[in-house]
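For reference, the structure I am asking about is given below.
Subset of chains shown; positions unchanged.
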Amino acid sequence: MSVRVGLLGATGAVGQRFVQLLEDHPTFEIAAVTASPESAGKSYRDAAKWRVDTPIPDHVAEMTVRETTPEALPDDLDLLFSSLPSGVGAAVEPELCRAGYVVSSNSSNERMAEDVPLTIPEVNPDHLDLLETQREERGWDGALVKNPNCSTITMVPTLAALDQFGLERVHVATLQAVSGAGYSGVTSMEIIDNVLPHIGGEEAKMETESRKLLGDVENGELSLHDVDVSASCNRVPSLDGHLENVFAELDANPDPEAVHEALESLDGADLPSAPDQPIHVFADPDRPQPRLDRMRGKGMQISAGGLRETAEGVQYNCLAHNTIRGAAGASVLNGELLVEEGWV
Amino acid sequence: MSVRVGLLGATGAVGQRFVQLLEDHPTFEIAAVTASPESAGKSYRDAAKWRVDTPIPDHVAEMTVRETTPEALPDDLDLLFSSLPSGVGAAVEPELCRAGYVVSSNSSNERMAEDVPLTIPEVNPDHLDLLETQREERGWDGALVKNPNCSTITMVPTLAALDQFGLERVHVATLQAVSGAGYSGVTSMEIIDNVLPHIGGEEAKMETESRKLLGDVENGELSLHDVDVSASCNRVPSLDGHLENVFAELDANPDPEAVHEALESLDGADLPSAPDQPIHVFADPDRPQPRLDRMRGKGMQISAGGLRETAEGVQYNCLAHNTIRGAAGASVLNGELLVEEGWV
């Protein structure tokens, strides 16, 4: 079986990761690429300033970049992946869903909408049930699924694994790589010999998206998890890989060994791009480190380490590759879930 | 008045900062420098690989480096500053105090000893009262005063300012500069395009030293503050300046404006190297940043910013220059306090 996919916003940093990840995908085949009106009509090779460390695939390089509108897309696409800027996504994604396309989107618009599944396949695959509500309420033939923000994805699978111990309160500080801001998002003058203590909107995303991801969907209705999350987000001079320091208050007060075991026992998803084991836990407190560990599981495995008991629970570090597991790979995984569940 | 000081461990990264800071000091005058036996007998210029960004002062450059023993030191020194490795400090500082020297030390040995003042002049100058107990119990003619670890100093003045609101619980994550590990402590292969999630012993230092600094001394007896601190310490690729993300639970639940005001109102110390206002608070959430703000108040002022209300209190960021306010400058300030209080 082959699934013909279109990439919306294909020339940016995350768009290039999509191209790279889909190059050897068993079922997904890139059939169209879109970008901004200025790039439309150019070859992908000319429109994208290719900066990924593997060569640009020839067949994609020669595709003509299209505009991001329902009219400009071919009819025979089975699935769209979107890494559009959120403003553009907010305008065009509903239009595409109305026109019948199924969209797995990394853009931040509508992530918190009550009838839009915000999904990590290993955490809350059942949230796809919201698509029924979505189609009903919005009168769409297509469907819109979101993956969370890169900083949220890094942490939430670990929280999902710990929820069995009664997750009550989370404090988290992030050390985020510059690629999370896009190719030109952080200038060298800003970050050399420095750290930026603020990423606009990021803290709120972590605080709200986590509650939705860990929440329940029953009878097509979403209820948020009541965990209270406080986040502090920082940009550091690493290229890829978000490291996060998590302090989790747990009602059951498990010992670190039980936490270690719980983290490594989170069930994997039976999908082509999913790692067998979603979370690897290091015993060495020096790990995980962004440069050494971000490519575990082809960039799709989350790492944890530095487990320590605290007064009310546990503290630990977690790490994920922000443009693979945290962005393009997250959307691909959701696309695979949509296929698996019959939405595509 | 002139106070003749000796520098113990004068050739290392912190030792060089001492030399730089004391260059234009109104009363302290460097009269002797010591280092390891291999350096003894050399000129300071030859023994120290000078790496500070101001020229090496000529009169210090030409001093002969001495061994770090009571016998090797001149008799007419009024005060010693120590930045010895903690193992060496543990062996030699008591000997020097027994021989009658007053030592203001940055080394980590004995920081938590019950009869050793661990002091920040703006926070707990009254802890010097412990010196009476110290002399009595140890039979010393001299005296030993410590300043806390660089990561602790960055945060504790802010906690002292907030204690009026009922400080109950602190979660803190640090983004620490490489200079905190000494000149050769972090290799370039470890830290370029990377972050290290662990600094050996650092978390315990922050957790225990904070409680001592915020504690009370009455009748020569120390009682620890009962705040519970959980720290997560990271090394990042910046040269100087520790940035910290603090989540403080406060019984009184003040609003951010009251917190802002409290931080800026912490009383300064009336000492030559103390900034008029110990803590500057930025309204801009992008600040403080290590490279832009570490030199505020000649490296002695602490910066804060990013104030936000949380469910149980407040979160904010704070920053200090780790080898000035956090090390050499901290000892100098304690030295000034010792003079002011008549111990020198």
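Observations on the structure shown:
The first chain written gets the first letter, and so on, giving A and B; residue counts start at 1 in each chain.
In this text, contacts are C-beta pairs under 8 Å (C-beta built on N, C-alpha and C of every residue); 3 or more make two chains touch, one makes a residue touch a chain.
All values derive from a computational prediction rather than experimental measurement.
Of the identical chains making up the complex in this file, 2 are positioned in the shown model, whereas the full set numbers 4.
Note that in this section only the chains that are shown with their structure count from here on.
Chain geometry summary: the mean Cα position of subunit A and that of subunit B are 42 Å apart. Residues 169, 171, 173, 175, 192-198, 203, 228, 230, 232, 234, 236-239, 243, 245, 247, 285-292, 305-306, 308, 310-311, 315, 317 of subunit A are the ones that touch subunit B when the two sit in their complex.
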